[in-house]
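Just one protein chain is left out here, and the rest sit where they should.
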Amino acid sequence: MRGIDFVVKRVLFAIATVFVAITLNFVLFRAIPGDAIQALRCQHCTVQFKNALRKELGLDKSKWTQYRLYVQGLAHGDMGKSLRSQNPVTHELWPAIKNTIPMVALGYVFSIILGTITGVIAAWRRGTIVDRGSVGTALAFYSMPPQWLGLMIVLFLASAVGLPTSGIKDPSLGILGEPSLWTVVIDRLRHMVLPSLSIGLVLYGEYTLVVRSAMLETLGEDYVLTARAKGLSSWATVWKHAFRNALLPIVTLVAISLGFIIGGFITIEYVFSYPGIGLAIVEAIDQRDYPILQGAFLLLALAVIFFNLVADLLYFKLDPRVTT
Amino acid sequence: MRAPLLDVSDLHVWFDLGGRGEVHAVRGIDFSVDEGERFGLVGESGCGKTTAILALMGLLPPNASVAGQVLLAGENVLARGEDSAAPHRWSEIAMVFQGAMNAFNPVRTIGEQIVEPMELHDVAEGRVAVLRARELLEVVGIPADRAARYPHEFSGGMRQRAAIAMALACNPKILLADEPTTALDVMVQAQILELLTALANDFGLALVLVTHDLPVVAQVCERAAVMYAGVIAELGPVDELYHDPRHPYTRLLFAATPDLYGDDEVVSIPGAPPRLDREPIGCPFAPRCDRAFAPCPTVTPRMLEVGTHHLAACHLNERVVEAVS
Partner (left out) sequence: MTIVEAASAPEAPASVRAGVFRHVLGQPQAIVGLAVVSVFALVALLEPVLISGDPKEKVAAVFQAPSSAHLLGTDGGGADMLKLLAAGAQISLLVGFAAAVVSALIGGSFGLLAGFFGGKTDIVLMRITDYVLVIPDVPLMVVAAALFGRSITNIILIIGIIYWTTTARLIRAQVKSVRERVYVRRARALGAGNWRLIGKHVLPQVAPLLIANTVLLVAYAIFAEMFITFLGLGDPSLISWGRLIENAFTDDAVLNNAWWAIVPPGVCVMLVVLGSTLLGQAMEDTLNPRLRVGHLSVRRFRIRPVPRTEP
């Protein structure tokens, strides 16, 4: 089978990177000057409580032991306990993950579709006003800070379209009895729209630029001239030859941009008070709840590594020239 | 006498350089090619030969403008620009590009790309088209089962052949080949040239072979035109060009080719071709010509008949003509 060694190599690399991420995670959080527990701020955190917590979390042991325990814990799916709430980190983060994933996915898909379409059209109509307009708009959105874009949407758009701007649940839901599944779903979606839109707009600009650039690159290739010489229409050439090749760098971008979006969705969840991982991170920062931060960071790192792996494998499948 | 298959009159091509003016790359050339004839277009790089044949198919970029007439089987291909050129593509006139290695889309198989124009021009479709593609590959010397392979799996020479097969897909009447043997090693070159000659003979295909490489022209072509700085310097049967050149450039060009078996010194032509963003005065070759005399720098030479179907644009021939008449 073609390139099974390629697949194996990439997977091994991904696993190695996971270990680096875990170790980095550990090192960073243990490198806090002073003590994590020391910095903890909460109501019931007396000195005795803190000491007991220290013992319980094994922070009185050597660094090596702590590392070993940490990795062992991870292998069992245990990411420690929230310093603030004493609940397992996984417990705290799981609902947050469930909220974030659909919201980000929606925004992501939106940006990919919008970006690709505008990019292709801009490349096809290179030099015309359509091209300049697309690129200009893309650059403008690309230059907007995500939190600012979110605030602008809240300020100017939200009331106009009647969509909620915070949370994920309408507090009035369920007052008059158990709401139907349909109502719940609609409610969730309504709360998702604006944050997703913000994410989509933040991301799409880069897609437009990259897609346009990739298309222009392929449109300059000899095989495009050959296609034109063979009598293919512009549209057929763009679709059957140019786009298929331009897809390669686009796929890479899709994977890599997950890393970029993380900054975006954290601030957007904050702006919209959307109870996902982003908001959890912000709150954990505020409360110095390091296990939560550690857990969230690890999860995000894993997601990025996974996406990059998928991109590598996809690229491999799409490009018959790749053998190593 | 039958009308020629391809009749080019007064073809001009300009390229607009944006703020920096215009390049007049092809400056009024005339030539014709009969059915089944093998015609060569020779010259140094930059003389305009590639642009000229791209113009025959209307494959010019948006910053180009064109003037003149290109009659293909009686129809003027350039009458309405892209619209009048496009319908003839591949079905009547096809091309093998310079560096055919890159003429193939790397993510699709060779077979698919040969089938594509067949289905587009309703020559064949589906299974029939696939079979025909495989046949064509055999004709050019590639095993038919290679049709399912990707371009990067072929060597340079094989890709060149595959490009030829692809060009033949819709039974064109005339095949344009731009430097078909550059970047191939000598053994493969010879094979490709034999192939082209054989195809022209077997299929009754007219061939326009563009090259800077004189031995190639000598081997394959019956007639040739020598281009210099966008104009045709001399045009005639290859034999006569070789044995009785009537333009100093032709003579020097043939002399500049190293002779493997002879003891002749290698003669090179000093100097460089003129810039094409200015209109030249007089004969464009005058600055480098070893026989230039009074009229050359100021008066543009006209194309004169110097033999049967043999034309040259050089003032030296005027004296001969005058002396004769």
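Per-chain numbering from 1; labels A and B assigned in written order.
To be clear about the criterion, contacts are C-beta pairs under 8 Å (C-beta built on N, C-alpha and C of every residue); 3 or more make two chains touch, one makes a residue touch a chain.
This is a predicted model, so every value here is computed, not measured.
Only one of the listed residues, A:V71, A:A140, A:V161 or A:I186, touches the absent chain: A:A140. Contact with the chain that does not appear here is found for just one residue of A:L69, A:I117 or A:L216, A:L216. Per the touch definition above, the residue from B:V8, B:V23, B:V42 or B:C289 contacting the chain not shown is B:V23.
On the side of chain B, touch with the chain left out of the figure occurs at residues 10, 12, 14-15, 17, 23, 25, 28, 46, 48, 50-51, 54, 58, 60-68, 78-82, 98, 300. The missing chain lies against chain A, touching residues 13, 16-17, 20-21, 24, 28-29, 31-33, 124-128, 139-140, 142-145, 147-149, 151-152, 154-155, 216-217, 219-221, 224-225, 228, 234, 237-238, 242, 258-259, 262-263, 266-267, 270-271, 281-282, 285-286, 288, 293, 296-297, 300-301, 304-305, 308.
Criterion: only the chains that are shown with their structure count from here on.
The geometric centre of chain A is 55 Å away from that of chain B, both derived from CA atoms. Residues 57, 59, 86-87, 89-91, 94-95, 97, 99, 102-108, 116-117, 120-121, 150, 152, 166 of chain B are the ones touching chain A in the complex. The part of chain A that touches chain B in the complex is made up of residues 221-223, 225-232, 240-241, 244-245, 318-321.
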